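With one protein chain held back, the other chains of the complex are shown just where they sit.
Here is chain A:
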Amino acid sequence: MSDQTQSTPAPAAKRNLLKQLELDTRLLGMIGAFLVVCLVFNVWTDGRFLTPRNIFNLTIQTVSVAIMATGMVFVIVTRHIDLSVGALLATCTAVMGMMQTRWLPGVLGLEIGSPLIPWITIGLGLITGAVIGAAQGWLIGYRGIPAFIVTLGGLLVWRNVAWYLTDGQTIGPLDDTYILFGGITGTLGWGLSWIAGGIAALAAAAGIYSARRSRVAHDFPVKPLWAEAIVIALTIGAILGFVAVLNAYELPSRVVARDFAAYGCDTAENCNVAYGIPYSVLLLIAVAIVMTVIATRTRLGRYIFATGGNPDAASLSGINTRLLTVKIFAIVGVLCALGGVVASARLGYHTNDIGTLDELRVIAAAVIGGTALSGGLGTIYGAIFGALIMQSLQSGMAMVGVDAPYQNIVVGAVLVFAVWVDIEYRKRTGAK
């Protein structure tokens, strides 16, 4: 408890090593959990789980929920909850589906396939999400209605507004450019993927290095140089490894053979075409970076966490917590629309049941990722890992042939278990 204990050297050398690396133990825990899930299913499926193909699919299936989960972190950190994300996603995709197939061609007379259509559609979809989110945030922040109630109402309202907009029909097929955001048709390909990976690796290394420089400049304690080097090496390794796996997944040779010239080959033989990084994953990475910067580097983020930690302290410090609530829910609305773009693009259609139960997946992802329902604690990367772990469990069980009801039983149990582990972890580290 006292100030002195900090400088006491850890007895075990192994502990000391981890300590010097200053790795985030929570992040390590999540990576560990994820690896365990992967390995177990890989053994169970005789090696079919950890194939480039399955990892690719897993990735694109995770994106939509992961995007929304980053926003749910802000909501839960401020001690609110949003039960309406799945329904809001449906309203956004209904608007976007109708927009590109009916309204824009019909009313504005844009031809189907016009290059303007997808972008106008997505823009209006994002605005729809922002406006609905902000309206819910206003009811919560300024009118004092609990978020649970507002968004429970929203769950019913927006699910059925979507139904009303589309007359309950499936809307599609969607625009060719639009569906690039779904993942399978829209990927960077081999070369660009490596370039993107290289840039990301350099940026990560530069970021870690410049953070160190800034600490040195202020005479703050820094970790040893070798520890910094290991962290950089691990980070670069992870990024490039991920790119390598996605690049190892190749288009089926039949597909390539049909049109080998289009892929830059002279013959159909030995013409291997890699998928590479899906656009939807790039979108998720962009969202993750922006949300992390907001959370850790901006006043908005600081106020979100301060309000979650102590709402009274925040408002006594002159923070407008009501407006903050509106902003948070508007952000979630935008992310629901983005998640909706990815989800509907992946299906190729807007369907009636799109996003059903997503609210629970999104909340579970944030919570498994270490966001505390008591407020004030949570990370963006945690929520994304949470989404990935949930999706791995679900797809893994589907691969080994577990029936859907059993899948849900397992996922539900895992959610409760994860939160229990997290609470124990906090007790331990808090008591340190």
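Note that a contact is a pair of C-beta atoms (placed from the backbone, for glycine too) under 8 Å apart; a residue touches a chain by one contact, two chains touch by 3 or more; residues count from 1.
Everything that follows uses one rule, which is that contacts and distances are computed from a predicted model.
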item: Name of the absent chain as recorded in UniProt (options "PadR family transcriptional regulator", "Sarcosine oxidase subunit delta", "Sugar ABC transporter ATP-binding protein" or "Helix-turn-helix domain-containing protein"); value: "Sugar ABC transporter ATP-binding protein"
item: Sole contact to the chain not displayed, among A:Leu156, A:Ala313 or A:Val416; value: A:Ala313
item: Which residue of A:Gly71, A:Gly183, A:Gly376 or A:Gly396 touches the chain not shown here; value: A:Gly376
item: Contact set of chain A toward the excluded chain (per top definition); value: 1, 3, 6, 214-215, 217-218, 220, 293, 297-299, 301-303, 305-310, 312-319, 376-377, 430
